[in-house]
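Inspection log for the structure reproduced underneath, given as structure tokens.
Only one protein chain is missing; all other protein chains are in place.
Our next item is chain A:
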Amino acid sequence: MDLALFGELIINGALVGLMYALAALGIVLVYRTSGLANLAQGAIAMLGGYLGWITIAWLGLHPILGALVAMVVMFAIGLGIERTTLRPLIGQPVIMIIMVTIGLEILMRGLVPGLLGSGVKRLDLGISDAPLFLGDMLINRTYLVSAGIALIIILATLALFNSRIGIMLRAVSDDQTASWSVGIRVEWAIAFAWGLAAVTGTAAGILWGGSQGVDWTLSLLLIKALAIAILGGLDSIVGVVVAGLIVGVAEAIASGLFDPLVGGGTRDIVACVIILATLLVKPEGLFGREHIERV
């Protein structure tokens, strides 16, 4: 076993996993407040990436300013999605609401590239592609910076959930009726969570866009994000970080060590295997709360 190869795969895999985790965070935020699976998060990340391209590449704003503007716009779009699409469905079966989020995913995936152009677009975040070596191991500089930013955003979200607003969101998550009874505006809390999910999705879309360019394939982050959210626990922000690291490292090892043995294709299997195995063995995920219904 080449230890340098193994180490490089683990480090770069962990960095990629943290970037995936940022996309997964949006799924967790919506689930924590409303108990619903947000299956539009991939397309939200893609739309965020396109908005980042508009503000940074098209309008020429500094990458940080452009990203902030895109996040503000996406926060409003997140609020809008909740207000116009999901709130009217309150009281409807959960499956209908999940289908609506899938519909949103498909709609945005077709509409956004249709309107803004389907070719891959350059999004320069000012991160150098020059090699960065740690001994014999090459660390991907783009992933290193992006993973650092992702970790900061995830930790900030965690801090938010320990603030007054966060306590309100957690209360809504625990019991919506009880929250209503003590005067918490439950609809507002859920809308806020959607706005926040759109912001984290935008950050993920911009960081991935800086690495690969912006196009519809950003929406494929959904599968990785789902695997991470399910493995970490759909209501756990800490779980998102741990599961992100696990998924990223597992993918890198599968791709780096097993692909040469079996001729390729193992990377794509990892996320699916993780989703299946988690649901079979520990459905609430590594850090999720186990719901016990009293009958």
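What we mean here is this: a contact is a pair of C-beta atoms (placed from the backbone, for glycine too) under 8 Å apart; a residue touches a chain by one contact, two chains touch by 3 or more; residues count from 1.
What we mean here is this: contacts and distances are computed from a predicted model.
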The complex's invisible chain, by UniProt name, from "ABC transporter permease", "Acetolactate synthase", "Xanthine dehydrogenase, molybdenum binding subunit apoprotein" or "CheC, phosphatase, inhibitor of MCP methylation": "ABC transporter permease"
Given A:Ala76, A:Val120 or A:Leu276, the one touching the chain that is not displayed: A:Val120
Chain A residues touching the omitted chain (full complex): 2, 5, 8-9, 12-13, 16, 110, 113-114, 117-122, 124, 129-131, 138, 140-141, 143, 208, 211-213, 215-218, 220, 251-253, 255-256, 259-260, 263-265, 267-268
